[in-house]
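Heads up: the structure comes next, in structure tokens.
In this view, the complex is presented without one of its protein chains, the others remaining in place.
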Amino acid sequence: MQVTPHSPKRRALVSGLARLGIWVGAGTLSLLRPLWAVVWNQAAFETMKIDAAIQAAGIRQAQLSDDILINAPEIAENGAQVPIDVTSRIPGTEHIYIFADKNVQPYVADFVIGKGLEPYVATRIKMGETSPLRVYVLAGGRYFYATREVQVTIGGCAS
Amino acid sequence: MPEPIRIKVRLDGDVADVRALIGHPMETGLRKDPANGQAIALHFIKTVMITHNGVVVMEAQWAQAMSRNPYLNVRVRNANPGDEIEISWVDNRGESNAAKAKVPARA
Partner (left out) sequence: MRLRPRYRRALSVLLAAIVCWPAGAGSIDPVQDRAEMIEFFQSRFPDVPLDDYGLGGMIVNPDGRSQYDQIMEFPPFLGDIDQGKKLWETPLRSGARYADCYPDAGRNIVGRYPRFDNERQTVVTFEMTLNECRQRNGEVPYDYGDRNTMGALTAYARSLSDGMRIEIKVEGEAARKKYEAGRDFFFRRIGQLNAACSGCHFYNAGNVMRMEVVSPALGHATHWPIFRGGEELMTLQGRFKRCTEQMRAVPSGYASEDWNNLEYFLSYLSNGLPLNANVFRK
């Protein structure tokens, strides 16, 4: 396992560009777009309503799919660290979006899956209360989705 | 000084299983400091990028709802021993960090 910090010069450049809302990739250009620039979707992330968040993320006419596999706990041990993983069996998966309906701000993450990556991601998220966990996939220009309910409780002793 | 990014890589066939633990407080802005009752300022990673031998394979946008010291596991295709994986992030204060790891010999 190696951990090495980036050179200070590059960090300063990246920081500076990031302040302008532009992120520049480390190497050659992506196959998906001519310029690899990530502009954080403020409108989607800051809205407090699930439907508005889905709209603002650009998702339209999503179909329920059995080919989006979500692993998530039935009852989260602690809402601050909920381990989840998503596998998409839909060919041509390009984005995996994660929402937690009842979070203060329901939009949690957008993973852009390049061709060099399997359509799989595992991570840990915060969930404020019992809620559907919602995963959308963009593949071949169309949107698909699946949901899983995750219960979040606070017991009387583990606090 | 940002906190470290820890990376573990395992090669199964030609797929590199990459796991990262990214040091970052991921503050939601809603927690109060018990010492003085003040809200702890919003401080979270907004964008993450992963490259494989310099080619971007993953890009992500995150909310402050990603867990503290966030974990990320992805599987990189067409990987070989000696390949370089780099993970980098930028947060809402414009701070950033990056770390590299080499793909080891096949498991």
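Lettered A and B in written order, each chain numbered from 1.
By definition in this document, a residue touches a chain if its C-beta (ideal position, glycine included) is under 8 Å from a C-beta of that chain, and two chains touch if they have at least 3 such contacts.
Predicted, not measured: the structure shown is a model, and the values here were computed from it.
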Exercise for the section: Could you tell me which of the visible chains the hidden chain touches? Expected result: A, B
Problem - Contact partner of the left-out chain, one of A:Gly58, A:Pro83 or A:Gly128 - result: A:Pro83
Practice task
Kindly note down the residues of chain B that lie in touch with the hidden chain.
Solution key: 3-4, 6, 8, 19, 21, 23, 67-69, 71
Practice task
With the missing chain put back, which residues of chain A would touch it? List them for me.
Solution key: 73-78, 80-83, 124, 153-159
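Note that in this section only the chains that are shown with their structure count from here on.
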Problem - Whole-Å gap between the CA centroids of chain A and chain B - result: 13
Fill in the blank from the handout: Note: in the complex, chain A contacts chain B through residues 1-6, 10-11, 14-16, 18-19, 23, 25-28, 30, 36, 38, 40-41, 45, 80-83, 85, 100, 103-105, 107-118, 120-127
Completion exercise
So, in the complex, the side of chain B touching chain A is made of residues 4-9, 15, 26, 28, 30, 46-47, 49-68, 70-78, 86, 88, 90, 94-102
